[in-house]
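Report on the following structure.
A single protein chain has been omitted; all remaining protein chains appear in their positions.
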Amino acid sequence: MRKQLMKGNEAVVKSAILAGCRGFYGYPITPASEIAEAAAEWMPRAGGVYVQAESEVAAINMLYGAAAAGVRAMTSSSGPGISLMQEGISYMAGAELPCVIADITRGGPGLGNIAAEQGDYHQVVKGGGHGNYRTIVLAPHSVQEMADMTALAFDLADRYRNPVVLLADGFIGQMMEPVAFPQAATAPHLPDWAVAGTAESRSNLIVSIHLDSDDLEKHERALEAKYKAAEQHEARAEEWCAADAEIVLVGYGIVGRILKAVTAEARAAGLKVGVLRPITLYPFPVVQFQRLAFGARVFLVVEMSNGQLLEDVKLALNGSRPVEFFSRVGGNVPSHQEVLALVHELARREGLTRAAAEQERMAHV
Amino acid sequence: MSEEKQAELAESAVLDGPAQPAPGGPAAEYEVAQGRAKAFYERFDRKEELQHQTHYCPGCGHGVVHKMLARAIDELGVQNRTIVVGPVGCAVFTYYYFDVGNVQAAHGRAPAVATAVKRAHPASVVISYQGDGDLSAIGSAEILHSANRGENITVIFVNNAVYSMTGGQAAPTTLLGQKTTTTPDGRNAASEGYPLHVCELLSTLKAPVYIERVGLGDNKQLAQSARAIKRALENQVRGLGFSLIEVLSPCPTIWKMTPVEAQHWVRDAMEKEFPLGVFCDRTKERLERMTAAPAEPKARPSLDELPRLLGVAEEELPEGNVGQIPQGQQVDVQVRIAGFGGQGVLLLGEVLAEAGLDAGLEVSWLPSYGPEMRSGTSNCHVRLSRQAIDSPLVAAPSVLVAMNEPSLRKFDRSVRTGGWVIYNGDAFPADCVRDGVMVLAAPFTRLADELGDKRAANMIMLGALLEIAGVLPQASIDAALRRLVKNPRWVELDERALGRGRELYRQSLVEV
Partner (left out) sequence: MSDAKQLEAKKDRGVLRIDEQECKGCGLCIEACPPRVIALSESLNHYGYRTAVYLGSGCTGCGICFMACPEPGAITVLRLVNAVPTLSAKNPERMGQPATASDSHPFRDSAAEKDGATQSGLKEAAACASN
């Protein structure tokens, strides 16, 4: 399959259009603006709608309107903008509206900076908005995954009638890698629940209010059941050299890439190191963690945030294995040298170094 | 009341009514002249209880406005096409009543929601129904910008000068001196500002087609309200643009008045602060413009066309020059390119990556996304490899291209042993010299100047880099250059620059 060099941010928009997305409602913010710019260029040409909203608040509510009208629609933003969108995300989850939100993260809190950080984990994975809801969160680590997971995000959003977040950082959004796209475009499809201004859809209603306590409880239980189903069917993770790993490195997005580089070097040094890279951050790939825990001595979580991913890893392992932690924040990236040093230290502590050396010696004999 | 019941009543009126018709003369008949609009549900099944009446308090203006709106929908024959976007406020339950498509929005956001609904379905008739807290306070940005974009929607703005649903707090439209639960001594301009005049504000914009303020204060006002609401809806049906009708409306419960007193207060007090009238009417000019130049329907490319249209159709991608790199040759080129903005750092990297892809390699190109961006410097990471690239971040480059001294000093320590530094400068700083790291230093900018444009310095450096890396076939470089540089004059210059760089590298070897 022939590929072309493309930035992750552009791949998101082209993939979205091929997936039947015909609405983009956004507000500029670094480092997500390139997605909006690409959408402004391509969405109208594809017969879709592009609107630059007056704020992220308006943008997410336009998304609410587009989704209510039955259109596959998306927006993009970054930390501060996602904070502003939380109200609308809660409403969309409550009203069971599908949409795709690309969060190209930056440094924070507050205005922070525009460098890559992973501090949005809690606000998108745990739901920064109010009420009992979840968002499905996909974390691509390459341009090809930016394309593939955008399409997947629309499918999941429709399947679960729920917002789906594509969580990436400035690296994944701005870097260029070879990418291939599906050659058949998905036709936009009007769901039967949509309010479309037609006789057939006249009785349809999009709403998130349920005044009666029993009624609301029933609604929330139905949402829970959906989330349970998603947890059962949609959890995804990549295992990289992990089958026999004694030290399991855990990280998502750009960190996943760095951990693969670390693994290559650690393996060359005779250490049984592997990577478990969560692809869905919600639903969290708990089963994969529990499975790898059988053979692993220790897990090392590496993230560009203050232990946000770490919490989910600890919950998944439930105390069965020690979990170590390394992070860089503020826009700094964990270098593979510093992670590698930590891996060697862990290997020494766990007595894996001697085993590795022994193994190496035996191999030479 | 059901239609059947209405019909029954009408029939009974006829049967019990006038005497037998005179022979040959027309029969005396009573027919329903005013009854429940068809745009209302016959029974409000979405309500928990009391499904035969509204949830509004006795004398509330919302019911009256609802009836005017429903009547307008009936008269324009657009029930099937209509979508009401409901607000947060007392009118949150518009979907109990209107037998049309219904979308309930977050507080203040109805115009944003309506914007997207209308754009998704341009043939629909979209009504944003809002109260004064919803529209003029929390939703002030959304109403302003949807009006300014000239969205082809109809906004019904029910102003009762107070937050009613939440129990009577002050609104932006609360009158001076008016007591509310949050202005217990009456609204004071010194601390709470003045009543907000939405129609006056919005009528300063160029986009809206029709803005009028009406009231429910007496029969005359009622008549005008009904007329204005219908007109605002008709404007949308005709595709004229944004219309907003502000309705001064009674809230007897919160105002602590009888319904009749409240109605009088609309006329006697509210109208003094909020004068009635038309604030903007561009109906005629819009109609004329539309007649002169009808809007073209938007072209929608077919699904089959999309991959090509998006530039991702596989058959249109270049075949490349795959297979020219010898089978056994290891490839692991890790390059860091650094300089100031405008020195062509990113393009240099792009040409390298594009050429690598053309030659069938795995490649990655990553622009710097660190704090250094703030100082106007820019740098990028490029990797070319036979294998899938693990990390696109180049921590220990095999080649560093430094366009200037600050960039050199930032990254020179990271260059791996056996690696190269290509430096743009007259002399390589002595303290940057390291064992095991080779250096090619030259005044590349001046050399480029000699070639015809100093901006070609990056391509001279790329030429040297290509010689150092020694993997990429010339055909791939040429192809990459032509793909990325559109101007033929530049392609020619860049080709010469690349040649100059290759030559410079070879000369440096001779010198050594």
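Order as written gives the chain letters A and B; numbering starts at 1 within each chain.
Assume contacts are C-beta pairs under 8 Å (C-beta built on N, C-alpha and C of every residue); 3 or more make two chains touch, one makes a residue touch a chain.
The structure presented is a predicted model; accordingly, all values stated were derived computationally and were not measured.
*Asks:* Touched by the hidden chain, which of the shown chains?
*Replies:* Computed over the complete complex, the missing chain touches B.
*Asks:* Touching the absent chain in the whole complex: find that residue among B:A123, B:A189 or B:V260.
*Replies:* If we include the chain that is not displayed, B:V260 is the one touching it.
*Asks:* Which parts of chain B are in contact with the chain that was left out?
*Replies:* Chain B touches the chain not shown through residues 1, 6, 9-10, 12-13, 15-19, 21, 25-37, 40, 50, 52-54, 56-64, 66-68, 70-71, 74-75, 97, 218-220, 222-224, 226-227, 252, 258-260, 263.
Simple rule for what comes next: only the chains that are shown with their structure count from here on.
*Asks:* Cα centroid separation between chain A and chain B, in whole Å?
*Replies:* Taking the mean C-alpha position of each chain, the two centres sit 22 Å apart.
*Asks:* Contact residues on chain A for chain B in the complex?
*Replies:* 1-5, 14, 17-18, 22-23, 25, 31, 42, 45-47, 49, 51, 53-55, 57-59, 61-66, 68-71, 73, 87-88, 91, 95, 113-116, 170-171, 174-178, 180-187, 195-199, 201-209, 211-212, 254, 257-258, 260-261, 263-264, 331-333, 335-337
*Asks:* Which residues, counting only chain B, touch chain A once they are in their complex?
*Replies:* Against chain A, chain B makes touches at 46, 48, 79-83, 85, 92, 95, 99-106, 109, 112-117, 119-121, 123-126, 141-142, 144-145, 149, 298-301, 303-304, 306-307, 309-314, 317-320, 350, 353-354, 357, 362-367, 369-371, 373, 389-393, 395.
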